[in-house]
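What you see is the complex with one protein chain gone and the rest in place.
Presenting subunit A:
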Amino acid sequence: MNASEHGFNPAFNMATIKQAVNEAIERVRMPTPMRLRDLIRQIRAARTAAEERSVVNKECAYIRSTFREEDSVWRCRNIAKLLYIHMLGYPAHFGQLECLKLIASSRFTDKRIGYLGAMLLLDERQDVHLLITNCLKNDLNSTTQFVVGLALCTLGAIASPEMARDLAGEVERLMKSPNAYIRKKAALCAFRIIKRVPELMEIFLPATRSLLSEKNHGVLITGVTLITEMCENSPDTLNHFKKIVPNLVRILKNLILAGYSPDHDVSGVSDPFLQVKILKLLRVLGRNDADASEAMNDILAQVATNTETSKNVGNTILYETVLSIMDIKSEGGLRVLAVNILGRFLLNNDKNIRYVALNTLLRTVHVDTSAVQRHRSTILECLKDPDISIRRRAMELSFALVNSQNIRTMMKELITFLEKADPEFKAHCSSSIVMAAERFAPNKRWHLDTLLKVLVGAGNYVRDDVISSTIQLISESTNQQSYMTLQLYKALSEDLMDKQPLIQVAVWAIGEYGDQLLQASIDDDSGITPPTEEQVIELYQKLLWSPQNTTVTKQYALMSLTKLSTRFTVTTNKIQQIVSSFCSSLHIELQQRGVEFSQFFGKYSHLRPSLLERMPPMEVVRQTGETHTNGDIENDSKTPEESPQHVNSDSNALLDLLVDFGGTAPAPPQPAPTTTSNKVDLLDLFNEMDNIDTPALQTLPPTDTNLGLIVENNNGSLPIVINQNSNFIGGDLLSNTKTGVNEKDVPTITAYDKDGLKMCFSLEKVPDSNTLTINMVATNLTLSAMTDFLFQAAVPKTFQLQMMSPSGTVMGPNGQITQVLRVTNPNRSTLKMRIRLSYTVDGNPVQIQTEVNNFPTEIWD
């Protein structure tokens, strides 16, 4: 309706009636907009998503039209409706300018909705929001406190650096306002402004100090929040505020001692919000400062002992107190008190309190291990908690508490936990147990027993590193071999469902030490007798025919069985029979082994004993520091993860083996110089990717490096590497086992698998960054060699791609080429990759282009 300003006389006359009729006609043409309430009802009445969409679209179209017509009477209602529509997830950006118009209106109702809309629809990414600065400036000078309040609230929520700079002066002035309602809001605005533009802090400093001499809790709490931010901002300011420690102590003391004040009471505790903020500021001020810490020792002790603990609010304060005590240079007695509070938390019925306690203990365990150790049994109890978050924390904390003194009892509990644990815990838990056992094992026998229990307890969830480290340990401990082989045999004869890693370790051990197995001395406590040769062979038959066992396991078993033919005396014929039956196996890997191993029993049987000799013990350079107890300062930096040292030594051992066994070291892959790809084709590659014009793409010519050898050989977890040139036993077993043995929990995707070329990406996120490392492994599954192999990749331009040089350009049958790619994803968007592969096989050039879309999205989280 267009307003034309005429006077109106309530007395009826012809003119007014006429006017009314005209208006009514106009109204029919342009009806009163639907009320917010009615719109909400209509939307809620919609039975399908489509129905809802149509109601919303209709209303949005209408609202747009009123905006176009500059209808100021109903603007407020229309924006309110738009805000509701926005909450449902529909676009509402067209309301941004209208919000500004509402803010500029003189009516409070308009302003209230206008500012609400501004907070919801604008943020600093919108250019429109700069226009709001002027309105804010006006309203910050308003005489109505609530208008100033609205402006401050909006500034606090959507302040951008530019706005902060423009309005800092106004906010500083309002911090000195006589009105507490405005003062507290201005203080928090200053807090937000400093957060956005730290160098603006200076201008607020003078006004800040006086906030603490307030009685009003609103002003006090906002003042404390502001000071905390300032102190964390600069060391100079921190020093400047050291002198307020006595003030803070006094305020806190008054809070505790003050009688009941209904206004600020929360279940018997006086203003817990303010108490927590003050405790936090004390922590900041007392950190690394003996004098300041001294000044607050008493009050912290008082809070820690006097706070009512039956409700969440009391525990909230205690929790903050504990954090402060642990962070400042507090007295020893106070620290014990703090850890005891956490100990009590662990016994609390409220699961939130238990969770917080475990979390805090985990943070403080390195500061004061012995105090935390006292609560070990309670922590172990938490392993049985019904809440999965608590179990996870308890598990992490338990591993942090393991040391050489308590390893036996702790491991007993943790292995029980492992057996019953949820699948998602098993991998992490088993690896941690292995790590802890490696560091603190009292003796070899115990260590081996523990590893065996892990293999049994975690089943298929055991990570590959556990298999290789167990095998290595057995090989190293010469006097435990017969015992261990017997134990493994016993474990094998029991239930084997979902325990591939156990089978692999067991058959490896039996293959190596089969002769010792038969003569194993009967252990007094175990009560098992060594099996006969026939029993062992029968077990192998079961393993080899069981459809549940993976091909890799069967490969282990077949290899092991062949070895047994030189360890056993009476069953050689039976073994030969089994091995040769695999000559016709449908699986090519097994068939190849069947055929090859059969040769040992025929023409070359004189070579068999020497070829299948026992492997020399695999020695590992142990990491130093085994004598440290957990929680020692030296160990702080060391997370109980895989140490790189171990990895190195492992691959060294493999290299040694190669030399020992094969006599000659296998030749490193022969890289051929590649011609650089032609530009036109590359552009095609780009153009085909959606919405990309200049994506990052790099190709590097392969370089000749000996590292390639290590990488390749490291792929196999089996230490039975034999000269690759003779391609008779080892080669494919190696290449077939999972890549990246020493990496944990690495997701692998198959990027390409066709015409005998298989390409896998194992993805590894670099912690705390947006970078993903992709280890590409291409495998040639054909019988011919692939030469001139070139791998190119392109990613959308929001990503950055870096490609390392490949390990080579030639892949023989079953050969591999590896290459490392690094993808940086600053926006955490979904990764798509277009790849091009080119190679020559049997003289024919092949070129393949495809897109890889199956990257797991959770990798970026």
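Here is the rule we use: contacts are C-beta pairs under 8 Å (C-beta built on N, C-alpha and C of every residue); 3 or more make two chains touch, one makes a residue touch a chain; residues count from 1.
In this section, contacts and distances are computed from a predicted model.
Within the choices "AP complex subunit sigma", "Acyl carrier protein", "Transmembrane protein 231" or "Presenilin", the name that UniProt assigns to the complex's undisplayed chain is "AP complex subunit sigma".
Remark: the omitted chain is touched by one listed residue; of A:Ala46, A:Leu131 or A:Ala157 this is A:Ala157.
Touch with the chain that is not drawn comes from one residue among A:Thr208, A:Thr237 or A:Thr316, which is A:Thr316. By the touch rule set out above, subunit A reaches the unshown chain at residues 1-6, 8-10, 16, 19-20, 23-24, 27, 35-37, 40, 44, 73-74, 76-77, 80, 83-84, 87-89, 91, 107-109, 112-113, 116, 119-120, 123-125, 144, 146, 149, 152-153, 156-160, 181, 184-185, 188-189, 191-192, 195, 217-218, 221-222, 225, 263-264, 266, 271-274, 276-277, 280, 312-313, 315-316, 319-320, 351-356, 386-390, 861.
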